[in-house]
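With one protein chain withheld, the remaining protein chains of the complex are depicted in position.
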Amino acid sequence: MNDVFIGDDHFHDQCGVFGVFGDEEAAKLTTLGLHALQHRGQESAGIVTVHDGRLRTHRAMGLVGEAFTGEVLDRLPGAQAIGHVRYSTAGESSLRNCQPFAVDYAGGCLAVAHNGNLVNAIALTESLEARGSLFQSTSDSEVFLHLMAHHREGDLLDRLAQVSAQAVGAFSVLVMTGNGIAAMRDPLGLRPLSIGRRGAAWVFSSETCALDLIGAEYVRDVAPGEIVAVSSDWEGLRSRRMAPGPHGVRQCVFEHVYFARPDSVVFGRSVYATRKAFGRILAQEQPPPHGHADLVIPVPDSGVGAAIGYAQELGLPYEMGLIRSHYVGRTFIEPTQSIRHFGVKLKLAAIGAEIAGKRVVVVDDSLVRGTTSKKIIALLRHKGAAEVHVRISCPPTTNPCYFGIDTPTRAELIAANQSVESIRQFLGADSLGYLSADGLHRALEDASAASPDRRYCNACFTGNYPLPVESAGASNRCA
Amino acid sequence: MNDVFIGDDHFHDQCGVFGVFGDEEAAKLTTLGLHALQHRGQESAGIVTVHDGRLRTHRAMGLVGEAFTGEVLDRLPGAQAIGHVRYSTAGESSLRNCQPFAVDYAGGCLAVAHNGNLVNAIALTESLEARGSLFQSTSDSEVFLHLMAHHREGDLLDRLAQVSAQAVGAFSVLVMTGNGIAAMRDPLGLRPLSIGRRGAAWVFSSETCALDLIGAEYVRDVAPGEIVAVSSDWEGLRSRRMAPGPHGVRQCVFEHVYFARPDSVVFGRSVYATRKAFGRILAQEQPPPHGHADLVIPVPDSGVGAAIGYAQELGLPYEMGLIRSHYVGRTFIEPTQSIRHFGVKLKLAAIGAEIAGKRVVVVDDSLVRGTTSKKIIALLRHKGAAEVHVRISCPPTTNPCYFGIDTPTRAELIAANQSVESIRQFLGADSLGYLSADGLHRALEDASAASPDRRYCNACFTGNYPLPVESAGASNRCA
Amino acid sequence: MNDVFIGDDHFHDQCGVFGVFGDEEAAKLTTLGLHALQHRGQESAGIVTVHDGRLRTHRAMGLVGEAFTGEVLDRLPGAQAIGHVRYSTAGESSLRNCQPFAVDYAGGCLAVAHNGNLVNAIALTESLEARGSLFQSTSDSEVFLHLMAHHREGDLLDRLAQVSAQAVGAFSVLVMTGNGIAAMRDPLGLRPLSIGRRGAAWVFSSETCALDLIGAEYVRDVAPGEIVAVSSDWEGLRSRRMAPGPHGVRQCVFEHVYFARPDSVVFGRSVYATRKAFGRILAQEQPPPHGHADLVIPVPDSGVGAAIGYAQELGLPYEMGLIRSHYVGRTFIEPTQSIRHFGVKLKLAAIGAEIAGKRVVVVDDSLVRGTTSKKIIALLRHKGAAEVHVRISCPPTTNPCYFGIDTPTRAELIAANQSVESIRQFLGADSLGYLSADGLHRALEDASAASPDRRYCNACFTGNYPLPVESAGASNRCA
Partner (left out) sequence: MNDVFIGDDHFHDQCGVFGVFGDEEAAKLTTLGLHALQHRGQESAGIVTVHDGRLRTHRAMGLVGEAFTGEVLDRLPGAQAIGHVRYSTAGESSLRNCQPFAVDYAGGCLAVAHNGNLVNAIALTESLEARGSLFQSTSDSEVFLHLMAHHREGDLLDRLAQVSAQAVGAFSVLVMTGNGIAAMRDPLGLRPLSIGRRGAAWVFSSETCALDLIGAEYVRDVAPGEIVAVSSDWEGLRSRRMAPGPHGVRQCVFEHVYFARPDSVVFGRSVYATRKAFGRILAQEQPPPHGHADLVIPVPDSGVGAAIGYAQELGLPYEMGLIRSHYVGRTFIEPTQSIRHFGVKLKLAAIGAEIAGKRVVVVDDSLVRGTTSKKIIALLRHKGAAEVHVRISCPPTTNPCYFGIDTPTRAELIAANQSVESIRQFLGADSLGYLSADGLHRALEDASAASPDRRYCNACFTGNYPLPVESAGASNRCA
């Protein structure tokens, strides 16, 4: 599966958050941090700093590197900053929904950056509006801002504790006031959130790859159900625990399957190593027919880790049989008269010399609508592949996510509606094999897929949602 | 070696050409073709078509996909088109140097797209200016336009034969008139140029990957010293041979080492397969100390092929230990006070879980200034690598290219000034090994490096230039 | 006085509002209306429509004609719209302060466009924030939005009546809900607001010139202290009166002196005719020495009406001795080394043939800092004027405005700090004469300047503010 295919199979990805407290170059470090998190949202980016007791904000559509030029950064002084990258999962993708949300008000400065999705957003919004609050955006993340404005008693931890008690859903959220930054993670721990240090400064990031980029040391993750805060009012990091939820911890398995960057450590595990483990177990469960194949190739880039694991497990040659273009943007014009269906070819090219006459195993991380994979297989056959065996390093995706991964509706999920054999025929593959749910959890060194003690959410494969999602379904709004 | 590093080791790359004759969607096909050739020049792009006997031109700075929108393409009707992508190798990079160069004049329409470098450009320019010609650009490629304007007798092949007799250097060039397109390649065959068919249309392209993208069938290469032309004045492809040069054929070895796309077939060979062969022979010549290493990793993307070949030859595990970001653009702002030297980290990240405590072989395609490699090695050591062994899939780069690959001056080429041991120390590597010149030619199934019968130019490794380059040195102007 | 001088004497001008109810092309008509009101604010423009029960908003920095392209208008369907043009009088001029302010909330759609200035904005903001309201802008106009959100009982008139009871200051404001538009004007009637009809549609506009442009018929002004509303809930225009204030009506005299467009009818009077009347009485009060002069010239464009009246009263020749450039923008670069003080010359040029050797009366509408006038006089003298007599068609500007005209502070107002003779010397004029305050009121057919029965505010000339302005001084925020 690939992230920016044009009108094709993909999960829209979503959000990343990043924050720095205690460095005069906070905005610059945050720009770098967001750059490292760019894969979590390429649609808009924003940074808020505090300088002389007032907020400085810049939010823009587009990539971090384009939006945050030197001139812009000059307008964002201050020693504390939070930032956000976003991919809209709801229809509207305008500037007013860009995060962080920020206000200067009687209670001081307030800014919020949120990754996740609240399942009780509608009820909270109605309740706040009934009290006179006006929402400027259509994003459920703005709820945190208004809740903070209504909970003014106590210090930052006290206030967030009150806010967290009202919020239900997935939330890895950063809250900044005039003199501190708090980070909190919902009790299920659905989205990642890590803590780092860089000299005297504290850093918060959705993924550790952003800590690496700025040379920050990884300290630990914010724990599920934990609120941590740094402030000029006290020394060091303070922590508080929310009341535990009834469902234990349910971290998002899809961060490992596809969403996170391979060089990140997410939920305590190397993403790359985990993907290789998926590939190894997939090779055990779904070897090529008779164990024979001439080569194993990944669908780049997200299938690389699993393909290497698969090839190593079976001792088969690994090749880069598909090449990914670096130049595919969003505005490419397709010829309209005689030339069609360039989508996949604009992005991927097959190396004929490797493919022709060969039995090829193609490893991809997941299969959503199946249309892109179908084109890849056609491409390989056109280059003369003798056999094409498709292997997917996760179970069939049968249910949409309501907690921060934007999957299509059930109607569009091919595995929700068709058997594996039927999918194979649709793809035109010689064979098709998925990793099993238990294999997946085994690779994660977790309890089995059905166990109540497992620490990972697998709802997209099983439909076992850790929270009721009826209302969420109605407002699958951006994180 | 990587193509778009920021202020770092790299060859500026140069130019790609593409043309279509006989399809009403010529401009759209050319847009796609140039997209596939984008790696040959990301700085500017241009397309010229002929419609109703007049030229239509669009040239712009930036990427093909950004410059050629639907609106632009609507202004480029016509059944024949030539296009060009360019990376400036001379100082000036303005719009007026963008190709194709095109004029409507008394003799009709004329447009030129050139990949290469003329070594007698200054003398030709002076001679033409003495006759009253005015040059609008500082590119030596404009010479072809003026030569064509002065050679008006005969058909397209006749005229190009006269033009080719005056040009000395590297030229894979497309010339379009009101009713035809000609393609010619200098007698040494320094730059590639291939011929394809798509239905009734003829296609010309620097590399075959562009033929693949538009679904054109590869017919053959334009031979070194050959002029071919298609025209509404006759059926099919006509061909003529220039007088052979005294130096035989000298195709650019660096197209295989680094420049061409791995899915192209260049000079009759699969680029990917050739790179794997470089890696295999490199493994034979330069195994890790005692033959032991824990893993082999490429510097992505250009080192991938050689790394896979190296790992396969020795049976060592291949891993994607370095991850390449898709989001590095040219305008990224580096923090200025406390944070420096982000260059390589903005683009590459190391996967700590794979590296820590391991003996790592890093395979790169070439080493120019060495500064990027030095940072990569530091990155690996920071992630805990026990040993770092650098392997380069070509010989030491000791001499600049004057024929269309933009290398730095000798003074900047690290291998031109230091021994291998001295370079190893500069890089901070535990060992350093290059592919030998003979190994390189062996991988290419060519005569030995010193043989006068070899078909590849290896001047960048040996200084044996196939043409005198003194004057070229003074005007290393863009191809 | 001229409106867009660069770094020079001028009142920043401020805001204009426009609304349409009952035409499917509401946004297009509003674009035209705002274009006609562009002189009231060139800095930003915004339009909000209601379509399918939801707000559609576009706000942008820059001129109406640039911001509201066809593509933008296609995104603003609906039969009701309000719009706003703005010139920031406070420091911050960012997009988030652009009006109209608009929200979709539990109570439905709400949008506000305000011309004027609240003197109790700070107190209202603090009170609202204490109840949990979050302000997204730094504009006092946003107060109306939050007050509306807290007053939800009754129909649109009821709600505005409650809101108006809390607002103190200058407000000509349009409020739009999902099914209606209300217009209200503060009891003093400081800013203009007129009602028009165009077929079945109702139109509201700061000035009548915008009604003319769209072919709407002028119906009447919104009266001081009146709220009017149109709605799909009832037929026709409903009206309600606020409680009268203790100070009667005090319409802004400066709308006639300078701000309004000469083809508008403001407060029941033709602006052009009023300016001619100012010029006639000025001629009676301040003829040139001995009644002699060779010609009368205006400072274009704002001095034209008064200059014509002045020349007609005395039977002196009127000439366009100063030419105004149409091409002065904001970004013009001044030469920095040897060439300076181009400000006025970039905009105005003197016609030497008319000026040389002549006794010239120059008529301007007002004198703020005096620096521009000084340059104009120098320009005339450079062209050889024998005598230059400056006549100003209003009294000395001695006090800043807090009600929607942005004047500089007292310290910068030349007439607040110097005698007329001293100003004359500063200007380098042979004589200087101002219209008297009583003459001004006489021209307006008003009670005398000191009478409590006068209907015009003359605080900028007398300091007799109709409301306490201490707090306003602290927050002279945009209207």
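Just so it is clear, A, B and C label the chains in written order, and each chain counts residues from 1 on its own.
FYI, a contact is a pair of C-beta atoms (placed from the backbone, for glycine too) under 8 Å apart; a residue touches a chain by one contact, two chains touch by 3 or more.
What you see is a predicted model; the values in this text were computed from it and never measured.
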Chains in view touching the one left out: B, C
Per the touch definition above, residue among C:15, C:209 or C:222 touching the missing chain: C:209
Sole residue of C:351, C:416 or C:447 that reaches the chain not shown, by the stated touch rule: C:351
Options C:84, C:261, C:359 or C:441, residue touching the unrepresented chain: C:261
Among C:43, C:221, C:255 or C:319, residue touching the chain not depicted: C:319
Interface with the unshown chain - residue positions in chain C: 23-25, 28-29, 31-32, 35-36, 38-39, 42, 63-66, 68-70, 73, 209, 212-215, 261-263, 265, 270, 272-273, 301, 304-305, 308, 312, 317-320, 323, 325-329, 331-333, 335-339, 342, 345-346, 349-354
Interface with the undisplayed chain - residues on chain B: 103-107, 110, 125-126, 128-136, 138, 145-146, 149-150
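Methods note: only the chains that are shown with their structure count from here on.
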Chain-level touch network, classified as line, ring, star, complete or other: line
Chain separated most widely from chain C, comparing mean CA positions: B
Chain A and chain B: spacing of chain centres that average the CA atoms, whole Å: 37
Chain A and chain C, separation of their C-alpha mean positions in angstrom: 51
Multi-chain contact sites of chain B, meaning residues that touch two or more partners: none
